[in-house]
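Taken from a larger complex, these chains appear in their original positions, while the remainder are omitted.
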C-alpha cells in the first residue's frame, strides 16, 4: 500500500521534508520568479516519480508547447519522450486558446469560464486514468487564474480546482509566478489556499545573486521553513543543506 | 462558576497573558502568513480546552475539509476523532459553496450575503448548543469577509459577527490572513474591530528566519506586546519567554 | 471662571503640554494602532476630569458596547459605573446600526448620511446638557467617516462635526485609527482638520518594541513634538519625560 | 517706489533669500505636515509686513474660524485684533460651506465650481482694495483644490488662481498640506505651478525629531536650497543658519 508521503526525489528536498516527502494527495504551490527553475522542479518531480518510485505522472501545460518543454528538459539527461511512450509520463497541452469557443466579439464570454474549468479537469482526469498517474503538474496556474477578474471568484475557482485534484488521488504541483520580490512582498492569496508552498527565489548576497529554496508551508508536516541555497545543475535542481545568509 | 479568563493551554501563551488567559467571551483575531501555524494554534486552543479545562469547542471550517484538518493535526498526537465522538469537540464544514443556492448566472446574488451570515450563525449556534461549547474557532475569516466588496459593509458584517459570537457565551478565535509583511505593513481593519489580536509572523534574523509570536492587542488586559520566538514543535505551538531580536 | 486650558490628568502629558493642558473647546485627534491604548487614554481623560477637575464627561461609543468598555476599564481601578450613577460620566452607545432606518435594499441610502450626523449630534448635545459635561470622547471616528466615500464630503463632514463640538463647550477627543505605520507613512487628512493630534505608536528599538507617545500638533500652544516612551500600566497610561530613541 | 522683493521679516528667512525676500507679486507655496507651523509662518509674514514694512495684509481662511486663528496666534504676542481695527490686517472667512448655494441633493453641482472660484476672488479683491493690501495668505489651499477631482481641471484652477493673485499686486502665500513624508515622497503638482516652494518638515535625527525648513524653489532668485533647522519659539517661527544633518 502507498505511504502517506510522496518523496520528491529532488536532491536535498526530501531531507528538509523530514525524510518523508509531500503529503500524498496534497496540492503544493511552487512559486518563483522568471528563470528560477519552476518548470525544471516540476518536471524533475514527475521524472523521479516515474523512474524511481513507479509513480506515473501528468504534465499539463497551460502556456508552453509540451514539445518545447521536453526538448528543454532533455538537457538534464531526462528522456521524456521515452517515458511518454512507456506510458509512465503524459504531457498534455491545455492551452486556453484551444478551449475557447469561436466568438466574434471577444475572448471572454458569459458562461465560458465554467466550461474551461470543466475542460481542464476532463483532460486531467482522462490522462490520470489512462496511465494510472500518481503525480500531477499544472504549469502555470497564472493563465487559469487570470480568467477570474473578481478576487472572490478566483478564490473559489482555485478552491474547486484543489478539491478536484484531490479526487484524482494524485499529489499535485501548481506552478505559480511570484510578482513581488524582496522580503517584504505581499503574500499572494494562492499561498493561503494551497496545502503547501515552495518558494524559489533569488536574493542578493554580498556581491552575487543567490538562488534560495524555501518550504514556506506544508500542511500536515512540522515544516523546516529555513531558506537554503539551490542550483540548477546539469542533472536538475539541487538543494543544499547548509543554511544561507538570507540577506 | 467560570472565571473571567480562559487559559489557552498553549505553552508560554498564558504566562504572557498575565497567567490568566483570554477574557471570556472575547473574539480574538489570530493573524499570520502562510505556513505560520494559524490552524495549529486554533485547534490546539480547542484541544487544550476540551482535554484540560472541560471546555468543549467548535471548529468551523470555511476553507479546508475538516477531515483533512483532523488528519493533519493528528501529527501533533491529538486524537480529535475521539474527542468528537465524546462530544467534546465538533468540526463543522461551512464552506461557502455549500451555502450557495443553485443559480445559473453567477455566484453572488442580491440578498445572498445576508443569507450566508445567517447560515453561518445558525450552524454555529446549533453546534454550540449541542455540546455546550465554550470555545469557538472560525478558520479562516477571509472567505467570509471577501463577500463584502464595500469596506463599510465589511466592517458592519464583522461587527455583527463579533456581537453574535458574544451571545453564544464562547471565547472565540477568528483566523485571519496577513497580507502585508514587514514592520511597516498597513494595519488591517479587522485588527481594530477584534477584541484581541495575536500575530504569528516570520522575521529575518541574521542568517535565518525566525518565527515570532506577538500579542498586539488584548482588550481588558494590560498586555505585554513584546514579540517572542515560537516553534511548531512535535506537540504543537510553543512560545518561548525570552525576548527576541525583532529585526 | 474656567481656565483656557484643560489638564488631562494623565501622568506626564500635562507637563509636555507646558503644565497647562489642552486648549479648552478644541477637538484633539488621538491616533494609534491596534492595542495602542487609544480607548484607555480617552477614558482616563474623562475619569480624571470627573474625579479630579470637576468636569463631567461623555463617552460616545460608535463601535464597542459601552458595558464592555466599562468592564475592560475597571482593570485600571476606575469605578465608571459609580461615576455614571453620580452623573459625572455618561456612556452613550451610538452604534451606526441603531441609527439606520429599516430598508430592504442596502444600508446606505440617499439622504441617510445627513440624518446620521444629526442623530449623533442630538445624542451628544442631550447628554452634554443633562450632566453639564465639559469633556467629550467619540470612539472611534472611523465608523462615522467611512460613511462618506467621497474625500471632499468626508472633509466637510469632519469639519462640521468639529464645529458642532465647539458649540457644546466641551473639550473633545476624537479617537482614530492609524492605518499606515513607520516613519514615512502618509499623513491622514484628519490630522490637518483636528486642532490637535496625539499619536500613540509602536516603534522598533533594538530588540524590543517600544510604545511612543507624541503630540504632533496642538493649535494655540508652542508644542513640544518630541516622541516619548509610554506604558499601559496598572493605573492607566503613563508617559515618561525622558526622550526616547525613536528608531 | 516698492522694491522688487518683499522681506518676510521672519528671523533667518530673508538671509537665506539673499538678504532680499520673496519676489514681489509671486505666489509661494508653504507646504508642511500637521503641526509644522504653516499657519504661524503665514500669519507671521502678514504681521511683520503690517508692523515693520507698512504692507497691509489679508488672511483668507478656508478652514478654521479666523477668530480661532487670531486667538491661537495671540500666544506669540501678536495683537491681530488691534491691527485689524487699524485696517492693517484683514481676516476673511471664505469657508466653502458659506459659498455653497442651498441644494437638496448634494454639495457639488454642475457649475458650482466656477462660482466658488469667482466668490473667492471677489472676496480677495474687495479686501485687498479696502486696505490697499500688499500681502495675501490663503490657508489652506486643500479645500479649494479638492473640488476638482480631475487632475487637469485642478491644474488649470490653480494656474488661474495664481494668475488672478498676480493681478492684485500682492505677494502671496498659499498654504498646502504635505501628504507624503520622507525623502523619497512624490512631488505634488502644486510645487511645479507655484513660483516658489517653502517646505516645513519634520525629520528624524539621531534620537529626536528635528524641524527642518527648506526653500525648495524660488523663481527669479538663485536659491539656497539647503535644509536648515527651525523652531516654533515664543515669538513665532525662527530659522537657524547652521546647516542641519538632514537624515
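Chains: A, B, C and D, in written order; residue numbering restarts at 1 for each.
Convention: contacts are C-beta pairs under 8 Å (C-beta built on N, C-alpha and C of every residue); 3 or more make two chains touch, one makes a residue touch a chain.
Predicted, not measured: the structure shown is a model, and the values here were computed from it.
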item	value
Oligomeric copy total, full assembly; chains in place: 4	6
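We take it that only the chains that are shown with their structure count from here on.
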item	value
Farthest chain (mean CA position) relative to subunit B	D
Interface sides of subunit B and subunit C: same vs different residues, half threshold	different
Centroid distance [mean C-alpha coordinates] between subunit B and subunit A, Å	30
Centre distance in Å when subunit A and subunit D are each reduced to the mean of their C-alpha atoms	59
Contacts with 2+ other chains: residues of subunit B	184-185
Contact graph of the chains (line, ring, star, complete, other)	line
Set of all touching chain pairs, with the criterion as stated earlier	A-B, B-C, C-D
Subunit A partner contacts - residues on subunit B that touch it in the complex	33-35, 39, 63-65, 68, 71-72, 75, 96-97, 105, 107-108, 140, 142-143, 146-147, 177-182, 184-185, 202, 204, 207-209, 211, 232-234
In the complex, subunit B residues that touch subunit C	23, 151-153, 155-156, 159-160, 163, 183-187, 189, 191-195, 197, 214-223, 225-227, 243-247
